[in-house]
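First comes the structure, then the notes that go with it.
The complex appears here without one of its protein chains, the remainder shown in place.
Each chain gets a letter, A and B, in the order it is written, and its residues are counted from 1.
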Amino acid sequence: MSMDIFLQNVANSITLGSLYALIAIGYTMVYGIIRLINFAHADLLMVASYIAFYGILVFTLPWYWAFIIAVVLTTIMGVSIEKVAYRPLRTAPRISVLISAIGVSFLLQNVAIVVIGARPKPFPRPEQLVWNINMGDISFLSLTILIPIVTFILLLLVMFLVKKTKMGIAMRAVSRDFETASLMSVDVNKVISTTFMIGSALAGVGGIMWSMQYPQVDPLMGLFPGIKCFIAAVMGGIGSIPGAMIGGFVLGICEIMIVAFLPALSGYRDAFAFVILILILLFRPGGILGENTVEKV
Amino acid sequence: MDDKKQIKFILNIAVLALICVFLWWGNDNLSSFYIRILNLSAIFVILGISMNLVLGFTGMFSLGHSGFMCIGAYVASILTMSPASKEIIYFMEPITPILAQIQWPIFPAIIMAGVVAALFGFLVGIPALRLRDDYLAIATLGFAEIIRIIVTNTITITNGALGLKNIPSVKSMWVYWGIAIITIIILKKIVNSSWGYSFKAIRDNEIAAEAMGINLFSHKLLSFSIGAFFAGIAGALMAFLITSVDPTMFRFTFTFQILLIVVLGGMGSLTGSVISAVAITILMEVLRVVEEPINFFGLLQIPGLPGMRMVIFALGLLLVILYYRQGLMGTREFNWDYILNKIDSFRKRGASM
Partner (left out) sequence: MLGIKKRYITIVALIVAVSMFAVGCGGGAEQGADTDKEQAADVIKIGVYEPLTGTNAAGGQMTVEGIELANKLYPEVLGKKVELFIVDNKSEKQEAANAVERLIGKEKVNVIIGSYGSSLAMAGGPVALDAKVPVIGCSPTNPAVTLDNDFYFRVCFIDPFQGTVMSNYATGQLGAKTAAIIQDVQQDYSVGLSSYFEKAFKATNGDTAIVAKVNYNTGDKDFSAQLTEVKSKNPDVIFAPGNFLECGILVAKARELGINVPILGGDTWEAEEFLNQVTQYKDIYFSTHFTAEEPVTQVSTTFLDEFKNEYPDKEVNAFAALGFDTYILALDAMERAGSADSQAIRDALAETKDFQGATGIITLDINGDATKTAVIKKVADGKFVYETKVDPQ
């Protein structure tokens, strides 16, 4: 493999990895707080993309307004989903909440099919954000630089929130021990709502970035990235925010490099992601950065 | 007491006889549309109760059912297709010579499908069942997808994405409902055996169950493999019903449909799963009306809304899980005692008047 092909693969890995990382952060936050695989998280990507799509093309808003509105609406939606579908099940078995999450995801997809239709739509890329960069034989989109920067800024922001603010301390308390936290007069509902707010906002940004990179929106677009990013979150150590970032990058790099070095196995690429997931779950359930804790009685 | 046992035995026989009469009558008199829907419901009954054994009775949230179905369907198809059609169907790359000449009758193939699926269930279970709850869910979902991706890529065995066709067609309700009823009886026996009690103990409290001397892992593995066995059988039946298979049939979204059946019927109730499997399969057809164009007396024309059925089912799933978590039957089962007692008390009341 020549040097420029290798560098091209590196550029590809960074783009894919940072997208995975961005979405995985949302998963990991929600999981960290209420131990729930939020299947609906992936569909929020789709919601955000459609809102941005309609904002730009139908309401002819400037792209930044469309993006801001999309993120805000997605955030509201995420928080309402938690209120309606997860909060009543706070004391129910974990399986019930998981089924509820699957139900919400199912509902969002099908409502989108009924209301918007199943035909994919081209996502309008703002010219100010997307252009081609050529460096010798390597070429990539400006997004290859933009997405990691956005991911990194958001990561720092979320880390700051969690580590330094009062709300962040409350979040960590709730994730450690639900009941004790509430006894210590932490408003658990408010903390969970805030977590969903941040997670959904990240899903909103992630959805828009995803649609700019792969400019096509359809009702089932969240299905695959959703599962991949959850895998990334688990790899990094679910519940750990820097872990999600690392997991996203590791998965992205692995996926690109397996095709690069073993092109004959490219058909098995998705299986490969699941194999990593299962190996991590079995041998290092805490993930790369997570703590290996024994579940309490 | 003995008297009651006898009555129950007679009642059971009577119900079975009634079902036989219905099947005998239905096979000749129902249109093939209704027969197909009923046969499909029988398959969903098997899928529903076998998933319920794993999820509702043993408390393991496995999302791998579609993968085991996939194995069952492929095993049954490859074993029963005629060598001549194998030669035509595998036109991209010929089938491996070992499988090319095999042609089994239907029933051994169905059993084999179950056995191979159970074997895979066993192999998948050994690592996966060390996990719990959502980790187990995502790991089994992963295994199901891995199985499907392998099936897609091993062209000389499965014909890859092109799928298989000309699988022998089975139309008789006897086969589908016969196997469904046998499955119900076997699972009922298992649930009421000491295994069944161990499963339920594990579901309710793993640590307590372990303290009682139940070997957690081997019981979990047992339940999981039995579930995989029946999923494989259901997959085989699906192949004979549709007469063609391909890997995209067995996406993980298919497992969600079975999950819908189990949740609506009640996690931990075989009766509930049977009822909801039949009801959902039939409703899926009945609800087609909501997708048709609606015409309000020629004044207002609303175009058809494809996808509305699934919206209704998704809403149904959410409403049940949020407001009526036990589902249709909870953990209750259909029981003659209950009916006999009702009749008894009714009779007594009649006598006292």
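Just a few scattered comments:
FYI, contacts are C-beta pairs under 8 Å (C-beta built on N, C-alpha and C of every residue); 3 or more make two chains touch, one makes a residue touch a chain.
All of these numbers come straight from a predicted model, not from anything done at the bench.
Across A:215, A:242 or A:286, the residue that sits in touch with the chain not pictured is A:215. From the options A:168, A:225, A:243 or A:287, the residue with contact to the chain not on display is A:225. One of B:79, B:238 or B:317 touches the chain omitted from the figure, and that residue is B:238. Touching the omitted chain from subunit B are residues 31-34, 36-37, 40, 85, 88-89, 91-92, 149, 152-153, 160-163, 165-166, 169, 238, 241-249, 254, 284-285, 287-297, 302, 304, 306-308, 310, 312, 315-316, 319, 323. Residues of subunit A that touch the chain left out of the display are 1-2, 5, 8-9, 12, 15-16, 88, 110, 113, 117-122, 132, 134, 137, 139-141, 210, 213-216, 218, 220, 223-225, 255-260, 263, 266-267, 269-270.
Keep this in mind: only the chains that are shown with their structure count from here on.
Within the complex formed with subunit B, the residues of subunit A that make contact are 35-37, 84-85, 88-89, 92, 94-96, 98-100, 102-104, 106-107, 110-111, 113-114, 118, 223, 227, 230-231, 234, 267-268, 270-271, 274-275, 277-278, 281-282, 285, 295, 297. Residues of subunit B that touch subunit A in their complex: 55, 59, 61, 127-128, 130-135, 137-139, 141-143, 145-146, 149-150, 152-153, 207, 253, 256, 259, 263, 267, 305-308, 310-311, 313-315, 317-318, 321-323, 325.
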